[in-house]
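Removed: one protein chain of the complex. Kept in place: all other protein chains.
Just so it is clear, A and B label the chains in written order, and each chain counts residues from 1 on its own.
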């Protein structure tokens, strides 16, 4: 990890509030800082505003109040393209993310939109697919792949943009245990800042040394993942439940 | 109503082509104001939706079936300029992909189905919305009336084009009665679907309805947070006044201990809305009368069209020709191997009896709907209390 004093944090959110156009307010002043190279889990019950927060990170939703800064660059209309290159979001449903006829074209979409062409583009695509172990599927149509493979391609589409911070929305949902482990291995091998939105607590414990709890549209807790998971009262208060028989104390978690 | 190649002669085809190109050019210019990054895909969705719903046939009466033209829906959802573009794109793609509507008749089809429906519908819609109080229900009622009139308007426009350059030697009167008669019926279906679609969208995502912009706006609420600025901003689209935090609880001990957080803002909003919503409160009595007159005008217009239709006593055979020639077409559309194909509603295909009967039912139904709009609007204003249609 680089010295936090010299490099701006990958992500800085302060006082973020937002209401949807139908009047439903989802965020009530969120403050969150993620240093470069950190892996942070964003935990919270359904409807806590997790996805809404994620959509602010690359300027898809515009803050009603407060600011979001990515590696020193404020998220604003003037440099959206750069912000979107820096923040790679992997959405929950890979079918929403993969829309091109072949895996190769899908992974190329982002870099091509950023102006990359020819051999450089091919190289970028190949490298991204190799990092998720999907290089041999480059010419297959995405909808012919298994769900786990599609999720990995979705990660590759984002990696191809070489983002500053990788944001994953429920990365482990709908995965069978083997695909879950494969994805965890891939995520561990990456050297980017990761913000992982999830309510899969063991997965958070496995991958992220630090966790924050978003509840009721505000950050309710921030600390080591293991500490948070062991705090039974906090967990109950925010509708976070460990799977049956899982004891966070029995696991050797990665240190911060 | 899709016109094939060779139906309208060359000079009129070219002339309508020029009209259509002009209209599209004007719309392109105007659409720049209506569209932004978020609404461009909405326009595409509206186009796809119209494409799809044109295949959703609903039984009209005695064996005829109709489908949405979509102009009214497009105008209300994305604005008139973009609406013209949406329907034009639908027609272009239908022509190129499905051979539905000739390529050289594209000008006729765009002028008739994209421009006339959209412009007529939007004009009516805006008039009603302007005169009536700014309510969600007003939007629905206005959509109904706008769609109801836009379809026969397109039929009249078609007849006019036909009168100028029709290659078939059939009298204008016959074409007019058959076209308008059938399309008054289709208009009722279109009105129902348009009103329900717009109503549903306004209820859930009012931000997606161009015609209803500014109807909803609510101030933001900020909960306790050390870095939060003192003066919270407002929702993007509205000029809502800033509100002081309505609740202030410690962040860690949030109020939502036992239930999902979504419940929170919804319970908070009535107070905020009641105290400071920017919704303009129009003088209800005067507006009610305006809506009343609009309803009456709509009813009279329909009745007028229908009485013409009835007095001209249409030739049954020709009626069938039009029913089959123009409306069954969409059934064939649906019978193709398209992914949307199997959606069509089966209707009674025995059309032999349909001719005269459709006319009679048309008169009744139109009058009923016309006066229905009228009564419903009046009752609503009188009781100011709701009840689903």
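Rule of thumb we're sticking to: a contact is a pair of C-beta atoms (placed from the backbone, for glycine too) under 8 Å apart; a residue touches a chain by one contact, two chains touch by 3 or more.
Convention: contacts and distances are computed from a predicted model.
Novice: What does the UniProt entry say the missing chain is called, choosing from "PQQ-dependent catabolism-associated CXXCW motif protein", "Ferrous iron transport protein B", "Cobalt ECF transporter T component CbiQ" or "Putative cytochrome c oxidase polypeptide 4"?
Specialist: Of the names offered in "PQQ-dependent catabolism-associated CXXCW motif protein", "Ferrous iron transport protein B", "Cobalt ECF transporter T component CbiQ" or "Putative cytochrome c oxidase polypeptide 4", the absent chain's UniProt record gives "Cobalt ECF transporter T component CbiQ".
Novice: Thinking of the complex as a whole, which visible chains are touched by the chain that is not shown?
Specialist: If we consider the entire complex, the absent chain touches A, B.
Novice: From the list A:18, A:91, A:137 or A:203, pick the residue that touches the absent chain.
Specialist: That would be A:91, which touches the missing chain.
Novice: Can you list where chain A touches the absent chain?
Specialist: 55, 58, 60, 81, 84-85, 87-89, 91, 93, 95-101, 105-106, 108-110, 112-114, 121, 141-143, 157-158, 161
Novice: At which residues does chain B meet the chain that is not included here?
Specialist: 4-7, 10, 13, 24, 28, 31-32, 35, 37, 40-45, 47-49, 51-53, 56, 58-61, 85-86, 88-90, 92-93, 95-100, 102-104, 167-171, 174, 189, 192-193, 195-201, 204-205, 208, 315, 317-318, 320-322, 324-326, 328-329, 332-333, 335-340, 342-343, 345-346
The rule is short, and it goes like this: only the chains that are shown with their structure count from here on.
Novice: What part of chain B is in contact with chain A in the complex they form?
Specialist: 204-207, 216, 218, 220-229, 232-237, 251-257, 260-262, 264-266, 268-269, 273
Novice: Residues of chain A touching chain B in their complex?
Specialist: The touching residues are 14-15, 17-19, 21-26, 28-31, 45-49, 62-66, 215-221, 237-239.
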